[in-house]
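Every protein chain but one is kept in place in this view of the complex.
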Amino acid sequence: MLELRSVTAGYGRSMVIHNISLEVPLEGAAAIMGHNGAGKTTLLRAAVGLLPVRSGRVLLDGQDVTSYRPNKRVRRGLAYVPQGQQSFGQLTTMENLQLAADGRKRGPVLIDEMLDQFTALRPLLARRAGLLSGGQRQQLSIARALITEPRMLILDEPTEGIQPNVVAEIEQVILNLTRSGGLSVLLVEQHVGFALRSTNRYYVLEAGRITSSGDGGEGAIADVRAAMAV
Amino acid sequence: AKADDDDEGGGSSAKSCVDTSGATVKVGFLNSLSGTMSISEKTVADSLNLAVSEINAAGGVMGKKLEVVQEDGASEPKIFAEKATKLIQSDCVAAVFGGWTSSSRKAMLPVFESNDSLLFYPVQYEGLESSPNIFYTGATTNQQIIPALDYLKGEGVKSIFLVGSDYVFPRTANKIINAYAKANGIEVKGEEYAPLGATEFSTIVNKVKSADADAVFNTLNGDSNVAFFKQYKNVGLTAAAMPVVSVSIAEEEVAGVGIDNLKGQLTAWNYYQTVNNPANTKFVKAFKAKYGNDRPTSDPMEAAYTSVYLYKGMVEKAGSFDVAKVQAAAGGVTFDAPEGKVTVNGENHHIAKTFLMGEVGADGLITTVWSSPAPIEPDPFLKSYPWAAGIGG
Amino acid sequence: MDTFTNQLVAGLSVGSVLLLVALGLSLTFGQLGVINMAHGEFIMAGAYTAYVVQQAISDPGASLLISIPIGFAVGGAMGLILEIALISRLYHRPLDTLLVTFGVSLILQQLARDLFGAPAKQVVAPEWLSGQTSLAGVDVPKARLFIFVLSITAVLAVSAVLKLTPLGRRIRATVQNRDLAETIGIPTRRIDRYTFFIGSGIAGVAGVGLTLLGSTGPTLGTSYIVDAFLVVVAGGIGQVKGTVIAAFGLGLLQATFEYSTTASIAKMLLLLVIVLFLQVRPQGLFTVRTRSLA
Amino acid sequence: MSTDYLEITKLHVEFDGFVAIDSVDLTVLQGDLRFLIGPNGAGKTTLIDAITGLVPATGSARYGSTELLGRKVHQIVRMGVGRTFQTASVFEDLTVLQNLDIAAGFGRSPLSLLRKRRSVPPEVEKALTAVGLESLALRPAGVLAHGQKQWLEIGMLLVQDARVMLLDEPVAGMSHEEREETGHLLKRIGADRTVIVIEHDMDFVRTFADSVTVMHGGRVLAEGTVAEIQADERVQEVYLGRSVAAITEEVG
Partner (left out) sequence: MKRLVPLLAYLLLAGALLLLAPAILTDFRLSLLSRFCTFAIVAVGIGLAWGRGGMLTLGQGLFFGLGAYVMAMHMKLDDAGPGGVPDFMKLYGDGKTPGWWEPFRSPIVTLLGIILVPAIVATVLGLAVFKRRVKGAYFAILSQALTAAFAILLIGQQGTTGGFNGLNGFKSFFGYAVNDPVNRRLIYFLTAIILLVILAGMAQLYRSRFGELLVAVRDGEERVRFLGYDPANIKLVAYVVSAVLAGIGGALFVPIAGIISPSDVGVVPSIAFVIGVAMGGRTTLLGPAVGAIAVAWAQTSLSENFPSFWSYFQGGLFVIVILFLPGGIAQLPTMATRLRRRPKPPADPSPIPQPRAAEPRAAEPRAAEPATTSAPATGAVA
């Protein structure tokens, strides 16, 4: 589904990730783990197209999208939940959702489905997103991404700032969608347990390079811990 | 050197570097070729050039061809001062022709005085000035504003409304008009100033309308005229109901303001393209031949054209390009100008000119409806008008 | 009483001119954050469009009406070119857009001078717009009324687009968070261009309208640009309703000041009022607050 | 036991009719590492905003004997009350060192402001070591990763020697090890300070909290030790959820 082939990218003249190759299989989920500053966000931004790659290719559904702008990748089924609870602050919660739903036949229905999923958002529909609390914004951000009915979902620390019981629900949603909804997921996550439970492949990133990888599942928790503790 | 060491204005400060030994003599043209004033000043540069080429074709001044150094005043007083300095000190010109706005003249004046050089200034202005180093070939107030008032008075105008741009010429002009009105029993019903370049006249036009004067005296400048006349017409005011006398609208502005907005309105000048005499016929023909048939000629252009010929007359009378000698010879020099015969006043360096009241016609040209019986002697300080005592200190 | 209604009309008509020249800015400046000093030259381009159209269609009425859409297209096209060539590289440096577009405005002015000559051009107003008409017993210059209607129509159209359509949502989203907008599938580059096109197009329309009141010359835009920015600022950046209220508020104030003092003093007082007003409401009439620190 | 404490009584914050904080009473003593938890939108951040002067509030928030409400932001800081932000905000164009130096400097005389800094002030040095950013001291803060910025923010509070520290999700986005490290840091610096930490990570809370306050819907729902809170059914209901067991397990 999504494939990175020896991608190198960074900011200005300094490269942050080096020669990264990884693959998210169709209807599969992969997690990227690593310490602060390892380059996880950078990697995702390169995959989404927000950051030009210095070398290497990005393939979506087997097609080379390296030169595509992000919006074009999104139209090919990609969705991205960035780190840091981003939203369109001056638009209302509802408008934030509509933005993603615009142009989709099932738009209104999708919005409704998401509001059932993230119940906390319903009473906030008329409030401007910039006034929401951090966690509310993060939930909005995930809902917004899911409304685009992605086939490839990229999440950057999606549970950051979200209350525990909602984290559990999000985990459930991801599991459901990957198992039955035809969704592939690339996930950056600090909660090793959460990450490994919902994915079937993991990569550990150190200083911009993949230092270990393996199959996901709870069994891998110890391996990952060990890999990261080096 | 301390200022006190010099007797007067630092006359010693610069030695003239003018070179008159060759076959040509340099003169400087200083007009705004860029900036807001370039609209008007380019036309002056054109007619200056026409005069020089005619003079050169006819053998030059005292047998020497004039070589023009053109500079751009960029519509900024300080640039005028700077370029004047350059023309005098670096280019060593024998005389400079140009300037339009009062501020450009005021900025240049000290330059010409301290370098002891000559400026020919071709535009009607607010008077109250007379420098030995400047020759004023446009009208001073007693050759334009006062006769225009005389005309209005003769037409039975009992009340007027004053509209002007907010700068020195309109303010001084209106001071004179107020004094005249007081002395002649005319009521001034209002006096309004718009910032230079203003385009919003709804309130002023409302005031004019409700004041209901017999006539409006307009000293607005540039684009403001367009806005003023359009909005004047918009509120239903007409030349028949309340004529407007303008002192800054010449032939080339008529097209921009719109003939339909101006038709029948009055202008006060000393020259129109339609003036009927051989000198003007020749001038208009030569100008159109050189710059195109659609180009009108106007008062400042004519004054500029005339100024070059007057310079020629002065130099030839003096028998020298030397500034002091030219100054001494200037008085009484005459020229059969397109506007009629003009004579230089040796005292105040202005020239005697005939006043012409004009009316804008349907063809956009201005025709004379009244003229002063004879050329009016220049009186920049209005010394001969008792009612004007107190104006200008 | 009479002067009062007269001044009221004057104020409203000054306001509608301000609104017309500021509305386009409230899009490009308010929504995109671009400080477009060449906006005035787009207005100028609209005015010259009216002139050129009138050369082709001599009936003043028909040419005026036809000039409106053409003026929109001309202004819009110029804006589009500016956006593509220059502005698109500067979205992360909003204050720099001011300087670049100032350069562009110098060039456009000189270009107008070289193309059309320095003297102002005359655009003849149609007969049916000259003189006054009586509205509820008040004499109103017809040209003023026309501009009033023109500006209100433009405002309604713009706010409808912004508030009600997906395009409007996308415009607002793009300016707030470019990257995020891009990642939910909004073609931000195209949205920028639409916005700039519309905003500049309105400037063109304003230019056509202004030929009824003033001169069509190279410096036309310069005389409006500062006022237009002040209106947008006083109204609150990005707020169409703020722009409307500010425009009419300032128009009425100007008429009042000008009536009781002189035009120059009025102009100065007006500027001071705006400064004082921003003391009370530093972000303009209407603001959208968010919790972010920026 | 100690003189320093933060006492909040009847704190009330309202936005256009929406009550975000509803009559909250809260007292935090020096040395008591207090965690503030609660559902998204419960009003935790708003509480800190109110204390630090970012949003207007009624009621009272006292530090020692001084009332904080109604003062300007920078005045409150000068009284020793510092905070971090949920989304890290450091001066991206300045180096780490300069960031810290500026944070250290609000008490400096105007004259000394005009002089160049010739050496690293000791408090800056200490803070740099405490948050482990020595090797990055000369990097522009803009290039730091998310977590590094959060450390820098804590460092900035340290150099200010803030007596009250209000930390809004300081470990969000940190890996397990980094959390541990930060937790120990908090423990250390919290010993002689009054510290409130907002956090959603229950592991972290369990490990480091001395006491916990749970907010919900703008009110205080419960207060007590970690164990007490976890056992509280209302807290489980609105916050921890039924799957809390699973999450707890994770640490093992």
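Chains here go by letter, A, B, C and D, matching the order in which they are written, and residues are numbered from 1 within each.
Heads up, the rule we're going with is that a residue touches a chain if its C-beta (ideal position, glycine included) is under 8 Å from a C-beta of that chain, and two chains touch if they have at least 3 such contacts.
Fair warning: this is a prediction, and the values are worked out from it, not measured in the lab.
Peer 1: Given that one chain is not shown, which residue among D:40, D:160, D:194 or D:213 touches it?
Peer 2: D:160
Peer 1: Just name the one of C:109, C:176 or C:200 that touches the chain not displayed here.
Peer 2: C:109
Peer 1: Give the residue, chosen from A:37, A:70 or A:158, that touches the chain omitted from the document.
Peer 2: Spelled out, the listed residue whose C-beta touches the missing chain is A:37.
Peer 1: In the full complex, which bits of chain D touch the chain not displayed? Write them out.
Peer 2: Listed in rising order, the touching residues are 52, 72-74, 77-78, 82-83, 89-95, 97-99, 101-103, 105-108, 112-120, 125, 129, 132-140, 143-145, 147-148, 151, 156, 160, 178, 181.
Peer 1: Residues on chain B that touch the omitted chain in the whole complex?
Peer 2: 1-6, 9-10, 13-14, 33-34, 38, 70-72, 74-79, 81-82, 85-86, 89-90, 101-103, 106-107, 109-111, 114-115, 128, 166-168, 171-172, 193, 195-196, 392-393
Peer 1: Under the stated touch rule, tell me which residues of chain C contact the chain that is not displayed.
Peer 2: 29, 33, 35, 86, 89-90, 93-96, 98-100, 102-107, 109-110, 113-114, 226, 229-230, 233, 237, 262, 264-265, 267-268, 271-272, 274-275, 278-279, 282-284, 293-294
We take it that only the chains that are shown with their structure count from here on.
Peer 1: When the centre of a chain is set as the mean of its C-alpha atoms, what distance in Å lies between chain A and chain C?
Peer 2: Roughly 42 Å, centre to centre.
Peer 1: Just curious, how far off is chain D from chain C if you go by their C-alpha centres, in Å?
Peer 2: It comes to 47 Å between the two C-alpha centres.
Peer 1: Which residues does chain B have that touch at least 2 chains other than itself?
Peer 2: none
Peer 1: Can you list the chain D residues in contact with two or more other chains?
Peer 2: 87
Peer 1: Can you check the complex and tell me which residues of chain B touch chain C?
Peer 2: Against chain C, chain B makes touches at 34, 36, 38-39, 42, 166, 192-195, 197-200, 202-204, 206-207, 210, 223, 225-227, 230-231, 233-236, 252-253, 255-260.
Peer 1: Would you tell me which residues of chain A are touching chain D in their complex?
Peer 2: 11, 14, 33-38, 41, 83-85, 120, 124, 127, 131-136, 138-139, 157, 160-169, 190-193, 225, 228-229
Peer 1: Provide the residue numbers of chain D that touch chain A in the complex, in ascending order.
Peer 2: Per the touch definition, chain D meets chain A at residues 15, 18, 38-46, 86-87, 143-148, 168-169, 172-178, 200-202, 238-244, 246-247, 250.
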